[in-house]
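Shown next, in structure tokens, is the structure this report addresses.
One protein chain is absent from this view; the other protein chains keep their places.
Coming up: subunit A.
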Amino acid sequence: MDINLKVKKNLQIRAFYLFFIIASIQLGVGIIGAPKLIYLESLQDSWISILIAFIYIVAVVITMFFILNQYENADIYGIQVDIFGKWIGKFLGTIYIVHFGIALLSVLITYIEVIRVYIFPMMSNFVMGFLLLCLVVYGVLGGLRVIVGVCTVFFLLSHWIVFLLIQPSTRMDITHLQPMFVSPISDLLSGAHISAYTFMGFEILFLVYPFIQNKKKAKLPALLATGWTTLFLLLITIITIGYFSYQQIERREWVLLSLIKVQNFTFVERFDYIVVAEWMMIIVPNMLLLMWGITYGMKRLYKVPQKVTLYSVAVIMSFACIYFDEHYRIQSTIDASANYGFWLVYVYPFLLLPIVLIKKKWIKKKEEKSNAK
């Protein structure tokens, strides 16, 4: 297995698109319910929790760049094999693939549940899952460049939803955010921990990095993307806390959709239907990138053709949807994805960095020695 990749010129993407890749994969189903979960932990000081999470994420992203820059043109699969050897490296790579798989499944079933609760209560899970996966298969067949295109276009097409928050924001009750600075640090940190699932996804950077044309300019768009998602979550959380009372937030599953349900226009009376449907534009890039991560990983580690993985994962997922039709099962899948992903995404890069640096030094010394001879 080659550690460094040779990407053909026509498959490369410009660093600027990294913004859309990371912002698209970070914004997903998590954000619909995240304000509530954060609020339950750190109450009116939730915004501090989100800012703490953001600072932490910036640190993680910089660490990731640091690791990647130690190599000429490698991705995480290659780096792990280089450092830990063939067996452990491949095993760790497989963990990444499983992580993407669980994340993909959790996105898929959460979205299906939202549709079933809001629009079609009688709809079969299998049909919904199958339809969504058709789109995913079709997109992934186009390759990374198509996926990046989808991310960019859908990002631009879906962000008008922010305007729907204007009406609730004018009716906010500022006393709900007061008194400020009362939650203890431990609560703030657990609030930040809870938001980890929503912010997850930027680990895709480990995979797409070799495809970037002008690598020196990659840092800014990646950090801007995390800043954008943070701002988005911050906005939604503050409006949610201001608009709803404690008891209401506590009892609602998807606070963002409840916020949008308040809208009433003469031409469309129920905006929540449109937003639930529109949310597909946010979900699809998400699933495309995750699916691509899986197929690409299988190809890199085990030389399985991407098409084979793609079709088999799609079939497995659409049948898995039938099983995950109960709220509690879906919830435990999300929790599993959040817990498992937390260590992999937020902690692991910090462990990997010193090992990479030590190994590099070691090789340098060895080379010097052999040169001296």
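Some observations on this one:
Please note the rule applied: contacts are C-beta pairs under 8 Å (C-beta built on N, C-alpha and C of every residue); 3 or more make two chains touch, one makes a residue touch a chain; residues count from 1.
Everything that follows uses one rule, which is that contacts and distances are computed from a predicted model.
You can't see one chain of this complex, but its UniProt record names it "Ger(X)C family spore germination protein", from the set "Carbohydrate ABC transporter ATP-binding protein, CUT1 family", "Sulfate transport system permease protein CysW", "Rubredoxin" or "Ger(X)C family spore germination protein". Checked against the hidden chain, the listed residues A:131, A:274 or A:304 yield one contact partner: A:131. In the complete assembly, the contact with the undisplayed chain comes from A:262, out of A:262, A:280 or A:304.
Note on the undisplayed chain: of the listed residues A:4, A:248 or A:312, the one touching it is A:248. In the complete complex, the hidden chain is touched by one of A:145, A:159 or A:176, namely A:176. Subunit A meets the missing chain through residues 43-44, 117-118, 120, 122-124, 127, 130-131, 134, 138, 173, 175-176, 178-179, 182, 243-248, 251-252, 258, 261-264, 269-270, 272.
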